[in-house]
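This report concerns only the one structure given below.
For this view, one protein chain was removed and the others were kept in their places.
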Amino acid sequence: MNHTARTAINRLVIAAAALSAGIGAASAQEPIRLGLAMPLSGQNGDYIKRYVLAGHELAIKEQNEKGGILGRPIKLFIEDSRNDGASAVSALNKLINVDKIKAVFSIFTPVVLPMLPIAEEKKVMVFAPSVEHPDLTKSRWAVRMTPTAAVNGTLVADQAIKMGMKTAAILTEDNEAVRVSVKAFIAQFEKLGGKVVGDETFKNQDTDMRGQLTKLRAARPDAFYFNAPSGRPVALALKQISEVGFKPKQIFATHLIEDREVMALGASMAEGVIYTAVATTPEFNQRFKAAYGYDADANAGKHYDSTNVLFEAIRKVGSDADMAKVRDAIYNWGEYKGTLGTFRFTGSGESRVLPILKIVKNGKYVRYEP
Amino acid sequence: MDYTLHLVVIVLIYASLVVSLDLLIGHTGILSFGHAAFYGIGAYATAALTVYAGWDWFSAMIAAAAITAAIAALVGIPTLRLGGDYFILAMFGFQLIVITLILNLEPITNGPFGIRNVPRPSIGSFQIQSGLGMALFVAAVTGIIFLVHWRFASSPMKAMLHAIRDDEAVAMSLGIDVVRTKILVFAIGAGFAALSGSLMAFYFRFVTANSFVLATIILLWAMLFVGGSCSIAGAIVGPAILVLFPELFRFVGGEGLDIPNIQEALYGLLLVLVMIFRPQGLVGRRAA
Partner (left out) sequence: MLLLQLLINGIASGALYALTAVGFALIYNGTRIFHIAHGAVFTFGGYALYLFAVPLGLPWIVALPAAVLATAGFGALMDALVYRPLRKRGTGPAGMFIASIGALTFAQAVYALVFGTDTVNLRQGGLPTFDIGEVTVTAVHVIAAIVALLVFPVLQLFLSRTRWGRAIRALADNPRLAVVRGIDAERLYILIFALGSALAGLAVVILAFDLGVRPDLGFTVMFVALVAVIVGGVGYLPGAAAGGFLLGVTQNLSLWQLSGRWQDVVVFGLLLAFLALRPQGIFGHMLVTRRV
């Protein structure tokens, strides 16, 4: 027979051998299949890869080095959900139908919420630890591990009043979860006798907030509260605050101030800012830094913890065949001690951990001790 | 199976959009950037009517198409009588306005977070669940849309629109009321786009502004011209290629390779190369 035919037959033989070997291997060592569907391209792509995906991958790597779960290796299938719900649904469909995942990790409200109906139907758990939108945990298949946005707002308001601030101005990204935080802040601040003298917003794509900052400057507030879901707007706001000559007595922000982008723009810009955070343990940070070469942030910690909660639950139940049992195990866990602190699960996917206040002091992020 | 069905549904919805866009661009020469906006208005109207006002799916779908066609007529009246340049830019502006309104009219549209829990269509007391049922529903509606366009393509009306497309002055001299016909066709095209929007709303069960941005109309144009204009087959081929192409990339491995951006780069290159080497698209009858 000719060369081409012989090559083809050779290839078929090799493939058949591999397949049978594979089948043999698979039955002994069927991996635990997990999926990740997040925006990996576009504006937030790099941040997510750096901290969020990194958090998940670190947890998986560590677990695999210890022999996996129930003797089985863990395999993570990664899909780009892009920033819109339709692509997210496509990604989830592929993960469920083609890759046969049992649980999916995701982030960002507009990406996660559309996935829920499909996940519920296929009995796939959705871990969206850092999504702050309240509707997430109305689903019986979702898990959140973060303080809800409202708690952040209340904490900042309390602190501002404690520091003697009488007036406050707010600048936030126009985003449903952020608005929840803002409403809580306003409610608490005014309840305790303060007055909100300015409330401005900007869109995710905006780079120039000088107009809004100029307007807030004219209101001469004591406190200034800034909230956005990623590091870039924080960096821009800090830069532009100085450029418009806005000098409030105290600036409050969220943990995104620890993002690399803020430091890249100049550490001195963030000096003195007090912000809400959930703190990762130094030991976790060390391992993270050893693996990736830079410090972890709160999102990395949350996503790391959420992966481990899943592992613990599967171990407890003894198998991943019936994810409803795994889900129930998590919902009724009670107290789970993670790297971000103690999460309390009380019968639903909602878990509470209390944020703390930190401050940027001499270029370092430290706990705020008044 | 579900994943494949999902892809089929996506291709069908886009095909229904491209065939109506072809009516405007390919047959009548109306270079509309507004098609995605009408798609969006149709989707939002359907969602709002079913979720907030409790209408049934069929009435909502028809009403959405009517509302959208009316809006298109209103927009078309001042803009279609101007030259091609103005119309292109005006439609571009219209598209931006629609997105901004969607994002800001929160009481109606729920702003950036869209409308969720759109009910699935039902026939009597039987409600279609996901998967095969929805795929058949989408195929049925798309089939009807295609049928209408196909019948049109073999009717005498086609010649009239081609006359307008090729030379408006000559068309006028033949007694065709060019402006009125263009407005009519524009409104009809928008109505069909709204039907596609309804399909999208029923299938995904949520609508968000993200799905109707500039990138969407650009994708539709690309689908039209890669498939080929003035062609029913082109309206299927184009979407099939441009939907499946990125999905295939999900199966390409590569640790550390920035697959999404590589795919975008190849997609851009594809568009340029098709225009240079095969401007009539794969199965089209007119060069772009």
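By written order: A and B. Residues from 1 in each chain.
Everything that follows uses one rule, which is that a residue touches a chain if its C-beta (ideal position, glycine included) is under 8 Å from a C-beta of that chain, and two chains touch if they have at least 3 such contacts.
Since we're looking at a predicted model, the values are computed, not measured.
If you put the hidden chain back, the residue from A:89, A:103, A:116 or A:236 that touches it is A:236. When the omitted chain is restored, the residue from B:7, B:88 or B:153 that touches it is B:88.
In the full complex, chain A touches the omitted chain through residues 41-43, 45-47, 174, 199-203, 205, 207-212, 214-215, 218, 232, 236, 239-240, 242-245, 261, 264-266, 268-269. One chain of the complex is left out; on chain B, the residues touching it are 25, 31, 78-79, 82, 84-86, 88-90, 92-94, 96-97, 100-101, 103-104, 214, 218, 221-222, 225, 258, 261-265, 267-276, 279, 287-288.
By our rule, only the chains that are shown with their structure count from here on.
Chain A and chain B have Cα centroids separated by 35 Å.
Against chain B, the residues of chain A that register as touching in their complex are 40-41, 45, 79-80, 82-86, 89-91, 93-94, 96-98, 109-110, 113-114, 117-118, 121, 174-176. Partner chain A is touched in their complex by these residues of chain B: 1-4, 6-7, 10, 111-114, 116, 130, 204-206, 208, 210-211, 247, 250, 258-261, 264.
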